[in-house]
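Let me begin by presenting the structure, written as structure tokens, before commenting on it.
In this view, the complex is presented without one of its protein chains, the others remaining in place.
Which chain is which? They are A and B, in the order written, and residues in each are numbered from 1.
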Amino acid sequence: MDFRLTKQQAMVQKLCREFAINEVEPIAAEIDEQERYPEETVQKLMKYGLMGIQFPKEVGGSGGDYICYSIAIEEASRFCGTTGCIISSHATLGAWPIYAYGTPEQKEKFLRPLVSGQKLGAFGLTEPNAGTDSACQQTTAERQADGTWLINGSKVFITGGGRADTYVIFAMTNKAAGNKGISAFIVDKNDPGFKIGKIEHKMGIRGSQTSELIFEDMVLPADRLLGQENKGFKIAMQTLDGGRIGIASQALGIAQGALDKAVQYMQERVQFGRTLDKFQGLQWMVADMEVKIDAARLLIRRAAFNHDVGLPFTKEAAMAKLYASEVAMEVTTKCVQLHGGYGYIREYPMERMMRDAKITEIYEGTSQVQRMVIAGQIFKKK
Amino acid sequence: MKVIVCVKQVPDTSGKVAVNPNGTLDRASMATIINPDDKNAVEAALTLKDNFGAKVVVITMGPPPAAEMLRELLAMGADEGVLVSAREFGGSDTFATSQILAAAIKKIGLEKDDIVMCGRQAIDGDTAQVGSQIAEKLDIPQISYAADIQLDGSKVTVKRMLEDGHMTIETQTPCLLTCIKELNEPRYMSVGGIFWAFEQEITVLDYEALKDDPLIDLDTIGLKGSPTNIFKSFTPPQKGKGVMLEGADKATCDTLAAALLKKHII
Partner (left out) sequence: MADFNNTNLADFSGVWVFCEQRQGTLQPTVLELISEGRKLADDMGVELCGLLLGDKVEGMAKELGAYGADKVFVCDDPSLATYTTDAYAKVICDVVMDKKPEIMLIAATNIGRDLGPRCAARLHTGLTADCTHLDVDVDKYAAFLGEASTLPQEQLDALDRSDRNLKMTRPAFGGHLMATIICPRFRPQMATVRPGVLKRGEYDEAKANAVVVEKLAVSVSDADLKTKVLEVVKEAKELVDLTGAEVVVSVGRGISKDVEKGIALAEELAAEFNGGVVGGSRAAIDSGWLSADHQVGQTGKTVHPKLYVALGISGAIQHKAGMQDSECIVAVNKNDGAPIFDVADYGICGDLFKVVPMMIDAVRAAKAAK
């Protein structure tokens, strides 16, 4: 039992902190205000191996682990929830399913560019009528006579939609079979019949692009089927298990970043002749937040550790994501409060952090879904 | 072709600086960083690696923990790290340090097409002396305050900054350049580089390894061999609480100007 980071992990943390302070923080407010996708940051994330952290060097990745991956997202999110979201959605949602289920050819052609910093990946599961009930897919894929796939339908709320080069999407290959009739496919942004639909305006993580994906008689070669036919639901669920470590880390980073700012502010702000940190009522708020943030971090590190060593982590990741996202919402709300009026105006990052925190309770499984997953794991064993 | 970059681990003076009651720096309580100008030197070397395939060797003199800093530089892209470390080397002033580093560079091997790079100065001592002194000890030309470096075969052309302009200077390898922050924007470590860096051996050059070099003489290295000594070290008087100057007229402004003059601000 050792709670310390390894030297490598500590150095990755140092890199990510430097990167976040120099590259992420200075534009965080601007990309939120302008709803601007930080293309220049993404290029640098790719260049420094931050978009393929947890993938082995053999497939083109950086050779790190999920702890490092979590650290990277946490550090970026301390200053900018958008950037944390971009790293997370690319690596776990876009790249991981191909890493886990791809054929050697698919890995060479699609995974290597994603994890070596050449291309960007995204994941398309959610549909207008298939949110939390993700099995209710209406997108269809029909195998044609020549072996190609004809895909029709659409996806919504796709993180990185219109920015990604490679998408892992899900479609019904057997409508009657429900969960057992879903298959996964790899889509290239240039595939005929693939279109980007509406780009959403969001409450938070406004620099990340979220869009609709439209498939109109989209024809995919036979070798784009990912994994086995009708076995896509499992791929989706497993992908989301890992993705939750990323979102939990994003929530953690937002909470930590908000608390850091609040602690600094409390040491400067004077009311009634003393700085805010001298008021016991406020001190206790800070102490409670510190405990919760650290507890969240330990849950996340444990889930990441399990993932790294091959232990089950479905429940652990769901618990980490549930807890961290709720802590993020609570902490950012309290940190706005600690800043008073300054917390509510845009000159300070507090209100942005509070808006960014909210999504972590919603995407890649709402808090309610996490509870379902956790309960499911408990009762499965009994 | 090789670029040997001299780097120093320094206390981070950008934040709060902790001072012991006896007037020395409380190094233990301060974080250490790679000296900022040295990072520019490393970046310049890595640029030569990118463009000409130069091998980049980073070298530092310091206690064993400085090896971790060398790994960070490997993670940025340097090829080899060399730690020069020995009790006999401790307490060296700039003269003694340059003797030791020059000996270490000779040990690594300075060939005809090689370049030695240093940062302009370290933020702890701010002396800007070691680079020039190494060049002298190695008997190679130096160009300090490099703001642009062009390499064409063995010809090195450097834009050397002056307070009131610049000079363009040409020399031949082997030579020593000291780099300023305007030269470039240092890259970050890469994640892949970090994992690679921990698989590499850091070469350690101790007193035994260097003692045959004529520069390594116990009378000219270390605390005892340093020509300069610290006679007194002290802290300036505490900054008092500010004063409201009386009035708002010419006399007030003269008082202010006199105060600024005394503080060497004017």
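Assorted remarks:
Everything that follows uses one rule, which is that a residue touches a chain if its C-beta (ideal position, glycine included) is under 8 Å from a C-beta of that chain, and two chains touch if they have at least 3 such contacts.
Quick caveat: nothing in here was measured; it's all calculated off a predicted structure.
The omitted chain makes contact with just one of the residues B:Gly53, B:Gly153, B:Pro214 or B:Pro236: B:Pro236. Where chain B meets the chain that is not shown, the touching residues are 11, 13, 17, 19, 23-25, 93-95, 98, 123-133, 135-137, 140-145, 157, 160-172, 175, 220, 226-239, 242-245, 247-250, 252-254, 256-261, 263-266.
Although one chain is not shown, part of chain A still touches it, namely residues 29, 265, 268-270, 342, 347-348.
Methods note: only the chains that are shown with their structure count from here on.
One inter-chain figure worth recording: chain A and chain B are separated by 41 Å, centre to centre, where each centre is the mean of the chain's CA atoms. The part of chain A that touches chain B in the complex is made up of residues 7-8, 11-12, 14-15, 18-19, 44, 47-50, 52-53, 57, 61-64, 68, 72.
Within the complex, the chain B residues that touch chain A are 68, 71-72, 75, 187-198.
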